[in-house]
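Of the protein chains in this complex, one is absent; all others appear in place.
Let's turn to chain A:
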Amino acid sequence: MSNVNSNIVIVDTGCANLASVQFAVNKLGYEALVSDDKSLIASADKVILPGVGSAKHAMDNINSKGLVTTLQQLTQPTLGFCLGMQLMASSSAESNTEENVACLGLIPTEVTPLKAGNLRLPHMGWNTLASVSDHPVFAGIKPGDYFYFVHSFAAPISDYTVASCDYGSEFSAAIAKDNFIGCQFHPERSSKLGSRIIQNFLEM
């Protein structure tokens, strides 16, 4: 059963995993379009910003597609997954040079290497949320719930943290500001609870 009235665009960031994000949306009965077309993205009811890989590579793609301004001007609910969340920050230290990569600056926080202490990196696997705010995307989700993480960089705890996770140190499992929300974990790969988050977002 597809909700043909919805207008959901998954931004084609030129990275992989677009298919799994699209399938996750489809499973909930919604259609989603994968696109890098500026006007389609700007006119969407909901925008999803997926991403895997390095911040540098993804921002290079977004820049070469000329999407920076389009994404910065979005006022509709916009959800970032994993690297997509990190791209919402001001900058990322995940670069192959000494300089940070300038990101979209949608949420004023800086992505830095995950301080995992003596734990192994990348932080890969199912981990529990340490804290969860009352953000509508997290409706029905509580501390202790497991989500699937794969990353070596993270946003620190800040005023924009709406959920946290502990791996050597506490970091933002999700950040939000205005219409933008980003999850460090992969909701599309986090079984039923991940699906709940996507559904919460689509129903916002």
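In this text, a residue touches a chain if its C-beta (ideal position, glycine included) is under 8 Å from a C-beta of that chain, and two chains touch if they have at least 3 such contacts; residues count from 1.
Going forward, contacts and distances are computed from a predicted model.
Hidden from the displayed complex is a chain whose UniProt protein name, among "Imidazole glycerol phosphate synthase subunit HisF", "Putative aldouronate transport system permease protein", "Phenylalanine--tRNA ligase alpha subunit" or "(2Fe-2S)-binding domain-containing protein", is "Imidazole glycerol phosphate synthase subunit HisF".
In the complete assembly, the contact with the undisplayed chain comes from A:Y148, out of A:Y30, A:Y148 or A:F180.
Among A:T13, A:S164 or A:S190, only A:S190 touches the chain that is left out of the view.
Contact between chain A and the absent chain runs through residues 16-20, 23-24, 26-27, 52-54, 57, 119-128, 146, 148, 150-152, 166-167, 186, 188-192, 194-195.
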